[in-house]
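Quick one: the structure is below, and I'll ask about it shortly.
Partial complex: the chains shown occupy the same locations as in the complete assembly.
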Amino acid sequence: METMITGKALVLACSAIGAGLAMIAGIGPGIGQGYAAGKGAEGVGRQPEAQGDIVRTMLLGAAVAETTGIYGLVIALILLFANPLVKLLG
Amino acid sequence: METTNFIVRFLEWLMSFDPKAVVLGASAIGAGFAMIAGIGPGIGQGYAAGKGAEAVSRNPKSQRETTMVMLLGAAVAETSGILALVVALIMLFGNPLISAKGSAMVIMASAIGAGLSMIAGIGPGVGQGYAAGKGTEAVGKRPKLQSSVVRTMLVGQAVAQTTGIYALVISLVLLFANPLIRM
């Protein structure tokens, strides 16, 4: 009659929390890239003739700063859509 | 009825204690949470201290004025720390929740919520300390403008206090006028 809480349910429930925690990594790129945006805007205002170089460097650096946010996203997506822990339960 | 549901089992375990003990335990944790607010004044006042030392090195003649502004600004920045301490002391020594009537589980959680809320005080502590530091710096550079600098500093600090007050209100509501217990 009543469905009990199974081990599978517990793993999936904690996967939801793990996915949420992993996203918190996104704080970092948000702050860092915003700093780069500010410095880029400042630089473009001071040396408009170097705008291309400034923006390219800003975007290159921001791409590097994005990676750990992507890592967090990938772990969250794995937990949600390709959960290897549930498979381990058998 | 025997149940194997671990959530229910945990809650039953918790409620098998003297309800007073559960509330007191939660109050200990709540008091600990509230003290975390102290991060704010520590950072902020330290910033002010650094700016004070810098001002003295740049303009040793204005030491009296800069020190006074530093201390005034830092005193304002202390507010969050004091409010958190008061809430923690209330929870430890004059806890109104112990005599509250209602569900022990709600009362217990209210003690934790009241502590969590006070953590907001980090913000005003940091911000007001920054303002204290900048005020000190400005007065060190132009001691004659002390009154207008200090006025601006205090106005800005007052604005920065609001979220700390909101948190205090929520905390006090949870402790003294808890609407959840009565529901």
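To keep things simple, chains are lettered A and B as they appear, and every chain counts its residues starting from 1.
The definition used in the following text is that contacts are C-beta pairs under 8 Å (C-beta built on N, C-alpha and C of every residue); 3 or more make two chains touch, one makes a residue touch a chain.
Everything quoted here is computed from the prediction, not taken from an experiment.
Engineer: Just one representative per chain kind is placed here; work out the formula for the complete complex.
Structural biologist: Stoichiometry of the whole assembly: A x9, B x1.
Assume only the chains that are shown with their structure count from here on.
Engineer: Show which residues of subunit A lie in contact with subunit B when the two form their complex.
Structural biologist: 4-5
Engineer: Under the stated contact criterion, what part of subunit B meets subunit A in this complex?
Structural biologist: 4-7
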